[in-house]
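Every protein chain but one is kept in place in this view of the complex.
Just so it is clear, A and B label the chains in written order, and each chain counts residues from 1 on its own.
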Amino acid sequence: MPTIYIDNKPYEVKAGKNLLETSLSLGFDLPYFCWHPAMGSVGACRQCAIKIFKDEKDANGKIVMSCMEGVKDGLRMSITDTTARAFREQVIEWLMTNHPHDCPVCDEGGSCHLQDMTVMTGHDYRRFEFKKRTYTNQYLGPLIHHEMNRCIQCYRCVRFYRDYAGGDDLNVFGAHHHVYFGREKDGVLQSPFSGNLAEVCPTGVFTDKTLKKHYTRKWDLTTAPSVCHHCSLGCNIIAGERYGQLRCIVNRYNSDVNGYFLCDKGRYGYEFVNSANRITEPLIRTRPVEAVDETTLMNHLKNLITLHPVIGIGSSRASMESNFALMQLVGKENFYQGISDDTAYLEGRMVELLQQGDVHSVSLKEIEAADAVLVLGEDIWNTAPIMALAVRQSVMKTAANQATQQSSLFAWHDAAIKELVQEEKGFLANITILSSPLDAISAIAVHESPDNMARLGFAVAHLLNAGIPAVSGITEKEMLAAKHIANALQHAQRPVIITGSSCCNEALIKAAFNIVQSLHTPERKAGISFVLPECNSTGLALMKAPSFEGALERVITDDNCTAIVLENDLYRHIPAAEADTFFAQCKNLVVMDSLHNRTTEKAHVLIPAATFAEADGTLVNNEGRAQHFYQVFMPVNTHIKESWRWLGEMKTMQAKAANGLQQHPDEWLAKLEVTLPQFANIAKVMPSHHFRINGQAIPREPHRYSGRTAMQANLAVSEPKPLQDDDSPLTYTMEGYTGIPPSSMIPYFWAPGWNSGQAVNKYQQEMGGALRKEDPGICLFANKKEGASPFFKDSPEAFIPRPGKYLLLPQYQLFGSGELSIHSKAISELVPAATIVLSKKDAADLGAANGTLITIEKNDFQYRLPLIIHDELCNGIVLASAGYQGMPAPPWGSWVKLSV
Amino acid sequence: MLSNEEIQDIDHEAAKLPYKKAAVIEALKIVQQHRGWINDESVSDIAECLEMSAAEVDSVATFYNLIFRSPVGRHVILLCDSISCYVMGYKNIYEALQQKLKIKFGETTADQRFTLLPNACLGCCDHAPALIINGELYTDISIETLDDILLKYT
Partner (left out) sequence: MERPLTKNIHAGRQPLSLKEYTTTGGYTALQQVLKNNTPQEVQQLVQKSNLKGRGGAGFNTGMKWSFVPMGADAPRPKYLIANADEMEPGTFKDRLLLEGNPHQLLEGMIIAAYAIQANISYIFLRWAYKKAARVLEQSIHEAYEAGWLGQNILGSGFSLNMHLHTGAGRYMCGEETALLNALEGKRATPRAKPPFPQVSGLFGKPTIVNNVETLCCVPHIVNNGAEWFQSLSYSEDSGTKIYGVSGKVNNPGAWELPMGVTMRELIEEHAGGMKKGYRLKGVLPGGASTDFLTEQHLDIKMDFKSVAAAGSRLGTATMVVMDDATCPVGFVHNLQHFFAQESCGWCTPCREGLPWVEKILLTIEKGEGKQEDIELLQMHTQLLGPGNTFCALAPGAMEPLQSAIKYFREDFDRHIREQKCPY
């Protein structure tokens, strides 16, 4: 390790880093704007100036930008040098010549990197006496607010939006002191990662527009570490509350999962928590006055669960704790997954394969670091957006690594590397039903039917491993594609194959498994990633419970059952006719959920459940990583409780004793581990609720939290007693442990002198690296063995369209397909119209044109949607918008009739 | 819509380069040559032609001072305001032009005949002051010769 001297003190540092990140990693405060650990250096803002010296005797030195100088053994630099400090202070004064003095009315105020850096440099009084330049702001859509006058031209926004995330509708315009960052015209930002602008921008140019509607300063938020509930990736988030309302979501850095960024669904999908559609009180619908108090409810429930056989319907969007609490209440043999047989089968297959341990389930970080990626069948742009962003980084980084192999350029030297790389890309094969923006960075993009995609996958596997049979009847074109892909994967050291359940096709999963297992050698670390539909699909699948069809049979054979449905709108997963039958057959139907939906309408007893923000819980993401989310706030409405708490209370009532029963999430997890060994170690995901540091709990409120004596003064003038959280080591006060908590329990990033989110620097072992004391979740799938399981040999037959029938498959939309996110007003504005998609030929055969209403029909299922004709779609397949609000669950993966 | 001639010219320039978007400055100049200035529609048309986004085209277009993103008159007068012309009295020429045309820098005459713009050094400092009208260079200009020059442009 090289040694460098900072202000004459020696430090052993990592080679290959720049002096800015090195200094920050060592704990020095050095101001910066344009540098970003995920995006590297460009040397634009000139804020991180330091002095370097030729040798010990050099007293003059020269000013350089620390972000643009690499570590060299023996290098001597000074941060405290008077000239360097004066220059850094002057850079702020220059920026302030045009930056408005509007901090009191700026949404960034209090969590502003520019404020922090201004204070850090010591700049105070301004000598600029002229008019500031002003700009017109743009309408950028419902997610991002634009206030260009505040811009300090660090170019981070365009570097993130364009270079990092691949968007092309945000740019820099003009020149000299009139550079403008925005769109060519007013309009909605097109990138699904646009919300990150609010965090990437060091000041208040781009801010969260949804937060603006119920604005709260960072210091006034009650925040807790949480996990995004909108897809299966489990991105880490910080959620903030005030006055009983969820106010905003910001990124919670986790080096293995989402790193610095979130997708817009994850950032803006939170407002369902504040929705008017919330279930706010227990209802017993069989009574003249439906709303009941808790005692009446519990007495009523007591009868339902003790006098009747009880079955439980679990949920892929409910926590492990809640699902397990339900299983405990109803008994293992009476617990069912609330999803269809087909879905449960597919998800079960994926989980089994990962459990076997033959193939390595990769993290998002590993996807970013992959040097060749094959996406086989999954439209990750819509079903797992942050994974798509990770794939983009893999493509870009691989190209950069190849380009810089012969040069001495460091990876952080962003602009220079981009020049060298030009249009080169790393290897990505995007094999999907329809094209996605990922096609633009793909070496090969194939759009085919699921069976044919699987055949291509089998062909690739065969090329990699002759032991896997060749695919019969494969076309020359397919063979060329297979060879291209196999060759690229073979030349990679860290190839990753991505597939998932959204094509309703098991052969894709088998093909992906074959490829990964064939690729894995001692020299080559191949990995697999399965994308699942919901935030806890993996966790629910791991419970190995029978699917909904089992439950249906039960209630048909035994019409005296009480069914408890946990946080699950069955109409989203089950054909309506089956769901109707089920509900009709249940003697008693108890539903617990947070929002009213078609299933809750059917409930005889409706129990208000807490949302993620009001609950503790654990989710298992697609990778098999268990991650705990903490309660952000206690609902003011005391009727609302976590499902596991309701279920625990019911269990106590059922068992007639509280002893030995679980009351806290950690206890539920401990019990889960014992009951279902496949969850071994999951209890480590959170410390005991007794956990304290130096006797102190971790405060959810920062040291500057204001108004706690005044917030409720309109109701009562005495200060209310702080809320007690017995479930976790987090507390609802400002008081408590002020140091850096264990990484899974960080409620906010805040450090002395660093009020903005960029305080995350102080929580990392090194810039852009792991968090200190990192424990970013517990991986439930371990690599047990290598290449031991048999390969799948049953490649499917080539897809043949059937006369008069069409294979119905889901088309997911980032905005629109989510059950919960759709209740966020901002997101609901962005939902594309629900449609069906057909090929040109199929549309012509039906005599239909774009916009023609087409009826999908199978047995009892009937649904009508307008048509969009898509050239890429192969004949014989019909795609329909999936997961839209109010839409019945179509018979995905089956052959349907279409009519105009 | 771009004309066939414009598209041909743009394709000709793009063929010399490793990828299409590298020809964007040429494309802007070609379209401006035909239309006098670049309107929003031209930005989108060029974007389509070169397989890039309108924002990318406009980012480049707004950087260069000789790509006009606002309408200009039939004739564009570029008066050099750099140092040699400053020493040799370009300000007098500017004042004379203001009086004659009733426009300041950045403005267009009511009859759309002239747009007057300042411009950095035209590279004929030994014959200052200088101006360019529609690409035609005039040097050693004086208030007296101005009328004759302007008369050429109707």
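The rule is short, and it goes like this: a residue touches a chain if its C-beta (ideal position, glycine included) is under 8 Å from a C-beta of that chain, and two chains touch if they have at least 3 such contacts.
This is a predicted model, so every value here is computed, not measured.
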Contact set of the excluded chain (shown chains only): A, B
Among A:A44, A:M148, A:A411 or A:L661, residue touching the chain not depicted: A:A44
Sole contact to the chain not displayed, among A:F28, A:W94 or A:Y139: A:W94
Identified contact with the non-displayed chain, of A:I63, A:A670, A:I693 or A:M887: A:I63
Touching residues on chain B - with respect to the absent chain: 16-18, 21-26, 28-29, 59-60, 63-67, 81-84, 86-88, 119-128, 132, 135-137
Chain A residues that touch the omitted chain in the full complex: 42-47, 49, 62-64, 68, 86-87, 90-91, 94-95, 97-98, 127-128, 130, 152-153, 155, 172, 174-179, 403, 407, 409, 413, 415-416, 419-422
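One rule holds in what follows: only the chains that are shown with their structure count from here on.
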CA centroid of chain A to CA centroid of chain B, Å: 49
Interfacial residue positions of chain B with respect to chain A in the complex: 18-19, 40, 43, 52-59, 62-65
Residues on chain A engaged by chain B in the complex (per definition of touch): 168-175, 180, 183-185, 422-423
